[in-house]
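For this depiction, one protein chain was excluded, whereas all remaining protein chains were kept in their positions.
All chains are identified by letter, namely A and B, in their written order; residue positions are counted from 1 within each chain.
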Amino acid sequence: MLSLQSTKERPYKVIVAKLGLDGHDRGAKVIARALKDAGFEVVYTGIRQSPEQVARAAVEEDADVIGVSILSGAHIHHVKALIEKLRELGAEDIPVVVGGTIPVVDVEELKKMGVRAVFLPGESLRKIIDLVRRLAEEKRSTGAKG
Amino acid sequence: MSSDLRTLFSEALSGNLRAIGRLLTALENPYEVPPEVFDEIMARAGRAHVIGVTGIPGAGKSTIISRLIREYRRQGLRVAVIAIDPSSPLSGGALLGDRLRMQEDSKDSGTFIRSVSTRGLKGGLSLAALAMVEAFDALGYDKVIVETVGVGQAEVDVMSAVHTVVVVTMPGVGDEIQALKAGVMEIGDIYVLNKSDLPDAQKAYEYLSFALDKGELGVQDSQWRPRLVRTSAVMGQGMSDLVNAIEEHRDYLLKDSKFTAKLASRRITLVRLMAERLLAKGVEEAMSRLEGRIAENALKSKGLLGIVRDLAKEACSEALSP
Partner (left out) sequence: MGELFKDDEVKKIEEAVKRWEQETLPQWLQRVPERQEEFTTLSDIPIKRVYTPSDIKGFDYMERLGMPGEYPFTRGIHATMYRARLWTMRMFSGYGGPEETNRRLKFLIEHGETGLSLAFDYPTLVGVDPDDPMAEGEVGIVGVSVPTVVDMEIIFDGIDMGKVTTNMTINPPAPVLLSFYVAVAEKQGVPYSQIGGTTQNDPLKEFIAQKSYVFPPEPAVKVAMDLIEWSVKNLPQWNPISISGYHIREAGSTAVQELAFTLADGIEYVRQLKARGLDVDEFAPRLSFFFDAHINFFEEIAKFRAARRMWAKIMREWFGAKKPRSWWLRFHTQTAGVSLTAQQPWNNIVRTAIEALAAVLGGTQSLHTNSFDEPFRVPSEFAAKIALRTQQIIAYETGVADTIDPLAGSYYVEWLTDEMEERAWKYIDKIEQMGGMLEAVKKGFPQREVADAAYKFQKDVEEGRRFIVGVNIFTENEVEDVRKVPLLEFDQEEIERRQKQRIAQIRASRDAERWKRSLDELRKAAERGDNIMPYVLQAVKAYATLGEIMGALKEVYGVYVEPPIY
């Protein structure tokens, strides 16, 4: 039987979301565009998303990675809620990465919550894309076994 | 969460959103689906009213759809949306932004929005979209809305599978009729003049109305006069008119079993697309096998037609091998 499944036909799907009331979307848009240029399918949710909305989007789109951008300082609160919601929907296997204005001490707290990577301002796009790709690969390969 | 498709399907049937999401992913490539599961999906499907929404860019399709979602939910109907977004032919990547405009109530489990990109694969998109339509239908969604863009073959294939084609336009596009004389937009069942709070709206309305009456635009069916509805989705105006028009069309289809005829045509398209896909892959495999011979004959400038037949035979057997 022909192998009709290849990742070329099914690119990695990434949610890029802005959680909370923060409207600074420059970074989120640049990353969304860079990911698209790198061959990803990017679902950009826009600004003012609640954790429920982002979790729902990730589940409905069957996303491989969720990228969250927050520059309002409310990252701990919102990301915690997002991870809760993902768990409720049975989607804790979807890796979450976060970027924004985040004090270094909060980086650790986020990682303890289960965030797989935290990007500070100035992070290289290439590094972000490589990491997102690795996380997506990992998620799909573990999914296939389950 | 089991990835075994049978289990996935039954979890999806019980309303598990994650399972539905993963089932849809599997259906993006219907060959991934075991035939029995596929058959079961088909068996359960057939009830949903499939609505295609197309139109000119910027006319407000997504906003209209978000309003429709709200209206239908108010009536207690379950709504699924397939938002087809174009992808970049160069990178294969895509930016799927339509769902941004269709903000569903995240606490309401009676809606489901899924984005699909074109991925540059001929037939790939339409196949995925049609398979998803079947799945949503089987899962009991009452309304399945398919939002498309573009005027290519893919869109024609997708739209052939819907029951009601809604074409959205707006005032101020120059010649409103010319703007719609392309692809599926020419043969809509319902036309929506959105953003009708704009200054040229009255003129545009009259112009379009005239064109529909004359039969210059709209589906040519002696029994259905295409409707023209005025809306201002952002202001929430005209939506009940649109909902009514869509229902009228559905009622019309239910008479004379046109509704099931549409179901049949959608499956016929599905079969065709799957067959084409299968054979296309077969040709690809066969090409690599016969490349040497083809190159030889190409330079010898003879025997090409013979090779084509051999290729076709090879392709078929490739396609049909277990």
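Throughout what follows, contacts are C-beta pairs under 8 Å (C-beta built on N, C-alpha and C of every residue); 3 or more make two chains touch, one makes a residue touch a chain.
For clarity, every value in this text was computed on a predicted model and none was experimentally measured.
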Original post:
Of B:D98, B:D137, B:D157 or B:D189, which one is in contact with the hidden chain?
Top reply: B:D98
Subject >> Positions on chain B contacted by the hidden chain, ascending >> reply: 63, 95, 97-98, 100-101, 103, 234-236
**OP:** With the missing chain put back, which residues of chain A would touch it? List them for me.
**Re:** 20-26, 29-30, 32-34, 36, 44, 46-48, 50, 72-74, 76-78, 81, 101-105, 120-122, 124-126
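Definition applied: only the chains that are shown with their structure count from here on.
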Original post:
Tell me, which parts of chain B touch chain A in their complex?
Top reply: 1-3, 16-18, 20-22, 24-25, 28-29, 31-32, 87-88, 91-97, 99-100, 103-104, 106-107, 112-115, 117, 119, 121, 124, 277-278, 281-282, 285, 318-319, 321-322
Original post:
Which residues, counting only chain A, touch chain B once they are in their complex?
Top reply: 1-2, 4-5, 8-11, 32-33, 35-46, 50, 52-53, 55-57, 59-62, 89-91, 93, 143-144, 146
